[in-house]
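Of the protein chains in this complex, all but one are displayed in their positions.
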Amino acid sequence: MSKRNILLAVVLILSVLLASCQAPPAEPQVVEVTRVVEVEGETVIEYVEVEEEAKIYDGQSINFLTIQPHTVSSKALASWFEEETGARVNVLVVPYGNVTEKAVLDVAAGSGEYDVIDYWYPMLGTMVENGVLLDISDWWDENYDELGFDDFLPTYEDLFTEIDGKRYGIPYDGDLHVLYYNKTILAEYGFEPPTTWDEYLEICQTITEAGAADGVYGCGIMGAKVPLILIGSFLNRLGGYGGAFFDETGYPTVNSPEAVLALEALITQSEYALPEPPAVAFDELLGGWLTGNVAMAEFWTDLGQMTDNPEQSTIPGEWGVVAMPQGTGDNANKVAPINAGFGMGVSNLAQNQEVALAFLEFASRPDIVVKANTLVGGLDPTRTSTLDDPAYRDHVSPELADAIKEAHNFAVGWPTNANWAELQEVLNENLSLALIGDKTAQEALDDTQAQWLTILGLE
Amino acid sequence: MSEQTLPNPMPQGNVVSRIMYSRYTRLILILVFAASVLLPIVFMATTSIKQPIEIRESGAILPTRGIFTENWGRAFANVPLVRYLFNSTVVAVTSTLLALLIAVPATYSIVRFRTGGMVLPSLILGTYVMPPIVVSIPIFMMTRIAGLTDTLFGLILLHGMANLPVAVWLIDSYIRSLPVELEQAAWVDGYGRFETLLKVVIPLIRPGIVSAGMICMILSWNEFLFALILTYSDVSHTFPIGISRYEGEHGLQFGEMAAAALTGIIPIYLIVLFFQRYLVEGLTQGGVRG
Amino acid sequence: MAQLELRNVSKTFGDEHAVQDLSFTCKEGEFFCLLGPSGAGKSTTINLITGIDSPTGGDILLDGESIVDWSPQDRNFATAFENYALYPHFTVFKNMEFPLKAPVRAAEYSDKDRRDRVVQVAEMLRIDELLERLPRELSGGQRQRVALGRTLVRNPSIYLLDEPIAHLDAKLRHRMRGELKKIQMELGITTIYSTPDQLEALSMADTILVLNQGKVEQIGTREEIYRTPKNLFVAQFVGDPPMNIVPVQYQDGELNGAISIRLSQDDNKQRAAAVENGKLLVGFRPKDISFVSAESASSNAIGEVKVVESYGRTADVAIELDAETIVKCKITADKAPQVGEQVGCQIDQANLSFFDAETIQRIQ
Partner (left out) sequence: MRAFFEKRAPFVMVFPTLIVLLIIAVVPLIYVLRLSFTESTLSAPFKAFIGFDNFARAFSDETFGRSLVNTLFFAFTVTLLETLIGFVMALAFQSEKRLGGVVRTLALLPLFTPPVAIAMIWRLIYDPNSGLINHYLNNWGILETAVGFLGNPQLAMPAIMLADIWQWTPFTFLLCLAALQALPKSAYEAANVDGASNWQIFRRLTLPLVSPAVIVIFLFRFLIALKVFDLVFILTYGGPGSVTNVASFYIYRVGFTQFNTGYAAALSILVLLLISVVTTFMTVGRDLILKRLN
């Protein structure tokens, strides 16, 4: 009994010790300033012990709420910023699925725990509606020329930052979907990469029918019931068939004939895709793709790098990339859906607005963006100049850089209105139901339309 | 007659009984049980030493591309795991003590003196039934007002309070099973109600307290929702939050996550082994008595 | 040492009256016995006295001072419980030492005092060998003595013993009775003792209170309880076999019924005449019956011997007088008749009890 207690105490003490060894928070740098000391009236000893120049924000600190996948780049930005300005940036990390709720809860409770917030852009309207983000329109206008905001990729510039004519942040991490293909597999079957969804289906069906027994599939489709994933896959087709979530007046058109065609295409393709699309999220698709068992995959632009990493992949160098296929019909379109993407804004309750804005300014500087975009597992370009920057082109391969550049000519974004959080849940639910055959494409989209109208008060 | 007085009479006639009570059946059961408990854990262990590509490539249990230990290093490099484990341990242990400290006298009072009549016990049960998500918003607000967000203390208080109904529920039957005369004897022997609780009741329901404590600890150790909502930084993040932090930009770092998860299980498991006698005694001697 | 008085004490649990309007005084140094069948309210009464329960009405006084509001630990009574209530997690020594370590009297004893006291009591109860054992390692008799020991280590003002020896086997019970009485007399401490066993009460008590369904049936010395039961309940509860009760009609100095007695004593005649319609129950102890031949003129009743239960020196004989009346008599074994034999019964008129057939109260 007593022996046991002693042992337990030892275990506890050890864990305390271990815990205290763990990265003590870096103290803000203490910088000596000039001091004059007078001794005995006559003798004046004057000494200057300035090792570093005083920095503008010495001793100040801000909190930066970021998502887990951005940990590396956000921490890098933080340390560069501290080096330059002396301000300490505490990077507070949450799983990406929880970032909006954390930010909104913080403001709702009046905590003001965060100064700078990394947000998923489709939630911009929701964040603004809930008073999370500071209106930085004036700052934006003032710095527009000096910081070269016109260099931001036009597709991101407004989409990630603007609601009702006001600015709430800067583009932080851009990303859109392109179609990757496995050169080896396509060559084996004598296919060229598809330009239309019909070709895509044909390729997918042919390869799967021949290769499924060996575990090789023509395509992989992410159909897991997570808005980011499932709606992304839908949007890839919706745009291609010429559909959109809303018309110019903001009226929902989610059950337009194009949309139905798009969803039907998704459902048909799913039959031949890597099993089993409703369970396929990032990891499942990557599992098929990186092991050379999937011929075509819609994914974000960072997949190329991942595929070239032999630790992660069995098919380095065997990939190619093209823009998203087009649909058929009168309104068929070429699109590159912006299926993820993050902005960086300042909290309405920021304790230190000045430094927060300075951090925004810092993070949007062209040189810093290039630096951040060339980190492994970091961010994707938000500036046109980055795509032309040799360092970046070298980092991701010139081919991919050009493909991204090309894709931006017809990029389409997600809605960012205040109701989107609710709307996307409805859509997500119905898409998933259609995918497993509980509803037809038409029913699912009609139901979505009806519920959207209710939510938007447009009945 | 002589046959019948054997200590373990042969099962008579019934096939079911013969199967149920055969030693071989038991052995098979043990093997099946051990295998099914261990399989995911072993799979987790081998995953932690597989190359990322191998995890995506094959579902074989053993690594086929050689042992890849870097997951372990990376698991610790990328997330302050030890800190989180420390936080979790502090929160689980302290909140459990808190829950027991409040629950034991309360349960005693409710069982023996019928304090609160029918209302209090049902209120406690109701609190326990309530899905935590229901109350998360007001709880967050209150924590904020109390200035306890992002502190271990806040989390300790919350876990302690949230597990209180569990503790009451589990301790209840143990107190009920105590003969009331023991307490009356203590009163007459010159002890007050508090002293009686301390000197007579608590030592006698120790098994119940241990098992209730252990269940509270498990619940606190695994709790995710409040730990996520109420904490911001490494100062107060707990282990389950840490586990959720092996999320790459697109996809999980399974190998590192597995290494992290095992790191969390190992110390706890050692402690459990260490207190095995205590815990097993606690869980098996007193037991749940209707 | 103290005198305890209960005044109109009542206790109800919900709708149930556990004790009703209970009043008695237990004098200093007295061995006071609560006698009654199970469910009579004995344990409740003891619990009210110790303070484990509080009465719903009435007052309890210790040496004239009301103690109703005192908590149990302040009353300084010592109790031995029916099921011993030994603390299972303590050794015998710790069990016995426990009352001495109580906060209310911890200051009175040094460690050594406590040890000495426990050992002394343990020796007296012959359990000094068992001090390091746990209660579960003891036999029933040993446990009982430990429970007793726990009450004896203290100097309480009153001992309350709630059926302390009920669960012992007959032989041990017999021996313990003697020991208990001896100890009580030596210490001279006021003792309240509850038992369902009339023999126990008769053999030990100075005063007996017969309790039935929460109410007092009779309070008195053991002689009074035995000889002059106040009502039919006491008459039939006390004594083994109990008092024979036979319904008779009184007329002109004669009792007629299943038995016929010509009353010879004036005292008896007077009492018998006190009931107007002459409907009486006559009671007589089994030992007051003697056998005569069936034809004898001195016989008061004639019947057939149905059962003979022999206890060695004595025997109980059941005699059927008529279809509704069986009387039992206790005689020395060698005088026992044969089963089936017709015998005449002669009843000793010196100890007759008369009860009103309507009110079943004793006629004085």
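As written, the chains take the letters A, B and C, and residue 1 is the first residue of each chain.
Throughout what follows, a residue touches a chain if its C-beta (ideal position, glycine included) is under 8 Å from a C-beta of that chain, and two chains touch if they have at least 3 such contacts.
As the structure is a computational prediction, the values presented were derived from the model and not from experiment.
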item: Option touching the unshown chain, where B:Pro40, B:Gly147 or B:Pro203 are the choices; value: B:Pro40
item: Per the touch definition above, residue among B:Leu97, B:Leu120 or B:Ile202 touching the missing chain; value: B:Leu120
item: Which of A:Pro69, A:Gly86, A:Gly223 or A:Gly345 contacts the chain that the document leaves out; value: A:Gly223
item: In chain A, positions touching the absent partner; value: 100-101, 104-105, 107-108, 126, 129-132, 212-213, 215, 223-226, 274-280, 283-284, 287-288, 291, 293, 421-422, 425, 429, 432-433, 435-438
item: Residues of chain B in contact with the chain not shown; value: 3-5, 7-14, 16-17, 20-21, 25-27, 29-30, 33-34, 36-38, 40-41, 43-44, 47, 55-61, 102-103, 105-106, 108-110, 112-113, 115-116, 120, 123-139, 141-142, 158, 161-162, 164, 168-170, 173, 192-194, 197, 211, 215, 218, 221-222, 224-225, 239-240, 243-244, 252, 254, 257-258, 260-261, 264-265, 268-269, 272-273, 276, 279-280, 283-290
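In the analysis below, only the chains that are shown with their structure count from here on.
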item: Per-chain CA centroid nearest to the all-protein CA mean; value: B
item: Gap in Å, rounded to a whole number, between the CA centres of chain C and chain B; value: 55
item: Chain centre separation (chain A, chain C; CA means) in Å; value: 90
item: Interface hub residues of chain A, defined as touching at least two other chains; value: none
item: Overlap residues in chain C, where contacts from two or more other chains coincide; value: none
item: Residue numbers on chain B that touch chain C, as the complex places them; value: 179, 181-182, 184-192, 195, 199-200, 203-204
item: Chain A to chain B touching residues, read off their complex; value: 4, 7-8, 11-12, 15-16, 18-19, 21-23, 63, 68-71, 90, 92-96, 98, 101-102, 105, 108-111, 113, 282-283, 286-287, 290-291, 299-300, 302-303, 310-314, 377
item: Footprint of chain B on chain C - complex, ascending; value: 47, 50-52, 71-73, 75-79, 81-83, 85, 87-89, 98-99, 102-105, 150, 160
